[in-house]
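One protein chain is absent from this view; the other protein chains keep their places.
Moving on to chain A:
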């Protein structure tokens, strides 16, 4: 390395240093602290007097894995991801295709309208949706009653609460992925479709053999982001049901929040956070591998 190159390297590090420092102080340090906390029984007793803190090794993790509540939360989270994730991606893609279609008039208008729920405050949305879901005077049950369907308890019914939340979340969030899909769609050269049309390919074949393959990177990105985001579902059940009825909408992050900030079991909550982290890491790794492998 010449003196000049060394100089360049040094100045590169000098420029990077502030950002790296900030990341270290505000990200890696807290994460490390949380990891250490997850091996202790830090709670309000320890907060008052550190003599009352115990190092418990892996006990928090052990208790977590033995706790039926954690498995309930994990099951609910998987349910939410498994149903909500694909549904959200499918709805986003369909909306993107519709908005991007040559036949659609005023695409700008629809783009904006579909995007509006994304930027609306969640609490305001939740208030309105709770009215929609009301078993007696809710619009949804009224609509169903026209088809002779008996009223559903939605948020109060243990079996319907999670689907109700998924429906709301998908409605609220599909606009964001839709925008990304539209950007992806617009990157596909029109000439390919023209060529396919000349060869007599139907719209469905064009979709299968041009749109989908060329949308693959966008698809991968959207699927990953949705997966990571959906695993961390918190605000919607927190606002709509507070985890109820009978914990059927309790998610892992909601459980972590309750343990950490409501009951102040910081050690236990940290352990929950790291288990979720490991899980997301594993699942995204698997997904990346699968989608890359297909290529």
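To be clear about the criterion, contacts are C-beta pairs under 8 Å (C-beta built on N, C-alpha and C of every residue); 3 or more make two chains touch, one makes a residue touch a chain; residues count from 1.
Here is the rule we go by: contacts and distances are computed from a predicted model.
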| item | value |
| --- | --- |
| Protein that the absent chain corresponds to, by UniProt name, given "Hydrogenase-4 component E", "ABC transmembrane type-1 domain-containing protein", "Respiratory-chain NADH dehydrogenase domain 51 kDa subunit" or "Sugar ABC transporter, sugar-binding protein" | "Sugar ABC transporter, sugar-binding protein" |
| Hidden-chain contact residue, picked from the options A:33, A:47, A:113 or A:212 | A:47 |
| Chain A residues touching the omitted chain (full complex) | 41, 43-45, 47-49, 51-52, 54, 63, 122-123, 126-127, 130-131, 134-137, 153, 155-156, 158, 235, 238-242, 244-247, 257, 261-264 |
